[in-house]
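Left out: one protein chain. Kept in place: all the others.
For chain A:
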Amino acid sequence: MNTVFGVPLPALLGQLLIGLINGSFYALLSLGLAIIFGLLRMINFAHGAQYMLGAFTAYLLLHFAGIGYWPALILTPIIVGVFGAVIERLFLQRLYGLDPLYGLLFTFGLALMLEGIFRYYYGASGQPYATPPSLAGGTNLGFMFLPNYRGWVVVASLLVCIGTWLLIEKTKLGAYLRAATENSTLVQAFGVNVPILLTLTYGLGVALAAFAGVLAAPIYQVSPLMGSNIIIVVFAVVVVGGMGSILGAIVTGYVLGITEGLTKVFYPEASNTVIFVIMAIVLLVRPAGLFGRE
């Protein structure tokens, strides 16, 4: 059997795939966090809960309205994104200009509330969400067996990340977003409705979290705690990439997911901590993050 540094190739590629899938979720979630932080200067602690809300919305759509995976993949980000926009309009707008700690505390409270509501109704255990029949089974790549759904998760995450990056880097709306990140007062003086831009940005960030939640539902099951399990790692990814850096969030998400997967092969004891060790090193060497501006 082929081996790499004494590790069988199928085991290595299997962990690489798990790393890539985890990286897909890290990238999607840290991208949303980076967009929100970039413009609103707010650390959205509710991001994990909004990811969970995405998974639960897909679950509820299926069980109460008979709406399956594919329509839910479109509908859920819209529903949860609108929920995010309403939260921004009703509450977050009152916190702009205050110490960022207020935003962090508010979103932390929101996360606890959302988790509490779903724990009350569904308990702490996960609810099963079936893989869509069109993506059931797997494909033998010769060197490894690839479950179709997991392959789809990687492709979908990449497409959404690239699409979001293009939206921000190549469109007029993206130029407004980038400019408002630097000097929102001046952009407003140019005649751009920045308050609406802030609402849309928060809605977009939340919609990305919800999209990741729907993608995750068939893999990790739908659980009220699924957000809090992943959010701390995602914050570490954002810090390594550079707070507010869009490209940093995407690249670092995938790279750290793969790094975590490879650590499971070569030194499993460190696999749960490797991302935090990298974060500590980056904070020491380059506090603004790998892609952040000093």
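The working rule: a residue touches a chain if its C-beta (ideal position, glycine included) is under 8 Å from a C-beta of that chain, and two chains touch if they have at least 3 such contacts; residues count from 1.
Note that contacts and distances are computed from a predicted model.
> Given the choices "NADH-quinone oxidoreductase subunit J", "Branched-chain amino acid transport system ATP-binding protein", "Protein translocase subunit SecD" or "Protein-export membrane protein SecF", state the protein name listed in UniProt for the chain not shown.
In UniProt, the chain that is not shown appears as "Branched-chain amino acid transport system ATP-binding protein".
> Which listed residue (A:Gly66, A:Pro128, A:Gly142 or A:Gly191) would be found touching the missing chain in the intact complex?
Touches the omitted chain: A:Gly191.
> Determine which one of A:Thr3, A:Ser134 or A:Asn183 touches the chain that has been left out.
The one listed residue touching the chain not shown is A:Asn183.
> Name, in rising order, the residues on chain A that touch the hidden chain in the full complex.
172, 175-176, 178-179, 181-183, 185-195, 293
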